[in-house]
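Okay, so here's the structure we're looking at.
Shown here is a partial selection of chains from the complex, left in place.
The chains carry the letters A and B, assigned in the order they are written, with residues numbered from 1 in each.
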Amino acid sequence: MHFFSDNATPISPAVMAAIAAADQADHGYDGDAWSARLDGAFSALFDTPVSTPVHALWIATGTAANSIALACLCPPYGGVICHEEAHIVVDECGAPGFFTHGATLMPLPGEGAKLTPDIVADRLKAIRPDVHQVPARAISITNATEYGLVYSPDEVAALGELARAHGLGFHMDGARFANAVAHLGCAPADVTWRAGVDALSFGCVKNGGMIGEALLFFGEQAAARAAEAKRWRKRSGHLFSKGRYLAAQILAMVEGDLWLANARAANAAARALAGGAAGRLLHPVQANELFIRLSADEAALLRAQGFDFYDWGEGAARLVTNWAQDAASVAPLAQALKALTDG
Amino acid sequence: MHFFSDNATPISPAVMAAIAAADQADHGYDGDAWSARLDGAFSALFDTPVSTPVHALWIATGTAANSIALACLCPPYGGVICHEEAHIVVDECGAPGFFTHGATLMPLPGEGAKLTPDIVADRLKAIRPDVHQVPARAISITNATEYGLVYSPDEVAALGELARAHGLGFHMDGARFANAVAHLGCAPADVTWRAGVDALSFGCVKNGGMIGEALLFFGEQAAARAAEAKRWRKRSGHLFSKGRYLAAQILAMVEGDLWLANARAANAAARALAGGAAGRLLHPVQANELFIRLSADEAALLRAQGFDFYDWGEGAARLVTNWAQDAASVAPLAQALKALTDG
């Protein structure tokens, strides 16, 4: 049983069925019937006022969604406040720099890969308002974070407030947004636009999709930003000629509650593992990732029992659960972990 | 029956089956078993010496394949010789400028969207070799061309010779490469690396795939260029986390002869239509596209009979056939066209 990554898992059967159902002739690019439903589906999901509907685009990957969002929020001479462990900093080979034409990431520390208003405010204060220094123009956070922690609506709103006060765009990398919402039990709107978020990378692939994430824009400037994002999508080679196959997957996720059901299953599996790993946890377990202390010998022992996962530096490991698991299915690993500890 | 575009068609059943077969757990990105087979499959198809295997990457779209190829062949201060009707010039919203960081497209005229050595040589001669002028660094051609014509191996080789003599990289946009080879009946190698081509965008989606083209590098510098292309692929948000679903489609195309069978069907359909459109053809029909003279009244008449297609300026239309058609299935339109002419 593998715990490498949620992207190593097969795709959700309902998503596969949606792909099959979309296998018809229709107009190319995003001129098809499925793509046309995206704005509406997300406006419903995010409970937005009719006057400011969500503008939604399918996008190839999370990296592309993040980068295109940032390109719409930050000029080339601007900076993006973010966490030093953020995916955009450490795992995208400089993609934000490519899409923004050289904007500067401004990485900050923070427990569990979370930004706090104090740390952000201090960084903003340190920037001289002259042409020699890069001005901050956006904040980007990840929810759930790279260490599996979840920002609450209040925490997001505090950063959103700071963004608004300084005229910064506010982006949320939601590669595991479903896991965050499943943990919070709140309305998706509460932790996004109601908290000041301007753009959301809404992840589907880690949550059971095959290919395709959604990029969402909220608020007054949503229409203008989405229009620009469509230019970036084309210009960066991301306008698929058979876009209906991406749109269909996303709709399968969000027109019902598949996105939440899948995330709840993965989260439950993670909680079950956390129960077995008491005393080993490097971070609280809130979404579907565990970071645990694990010696090389212990790791070898678990692998010998058929559990696959990645090391996380020396003496530690990362375990990622996925939509196809639940508390019951991961019980063997939970027990094996417990057995390690109990000796 | 629609003749809008080959991308408006459903996907080939064998490709769909390959997707289903790949729906298993495996490593993410291109660390999976399917992706690992690409170099070998294309080396076999292109009959390359063991010492210079093809280096192959799955890529989201043709636009991305073209742009990444050009980024590997041309520096930001260089120029790309191409046809003024090339897809990279008129249909990619400046994507080559994005990926090459501002390299200059150098569009040239030419019958049927084909470049000729004379026209290219004249353009090269006109460039002063000082720092004030953009130096040509690559040639890009499309085979089959945007007007459905096919470059023969000799024609490609003549341009390849010119490229080598001037130290230029040589790229072929093969969005409809299968249709070109089906028309020529030659070995794929004859019209590519044996004729001097360094990089090929190998199209699958217009030919029955769902998502995913292949980008191939040939020759001595293939390994270095492919390594760089992998950086560009990641950096531009094109490294899918479940790459096996793209690799599986491409393998389904090229490990057997599905790619050729599909293209032959589409070409046969186009020939059948050409038979009915005698006297109307704006260009010879060699692949799967027809450009015909057609008055507004005639177009309306055809549409009333259930045939859908795009106008091509005033008094003309474009008809694109696809893998799911053949001579028999398009006979009704062929007859309708003939009837228009015969009155």
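FYI, a contact is a pair of C-beta atoms (placed from the backbone, for glycine too) under 8 Å apart; a residue touches a chain by one contact, two chains touch by 3 or more.
Everything numeric here is computed off the predicted structure, so don't read it as measured data.
Here 2 copies of the chain are placed, and the complete complex recorded in this file has 4 of them.
Simple rule for what comes next: only the chains that are shown with their structure count from here on.
Look at where the CA atoms of chain A average out and do the same for chain B: the two points lie 34 Å apart.
Considering their complex, residues 2, 4-5, 7-11, 16, 19-20, 23-29, 59-68, 92-95, 98-99, 205-206, 210-211, 231, 234-242, 245-246 of chain A touch chain B.
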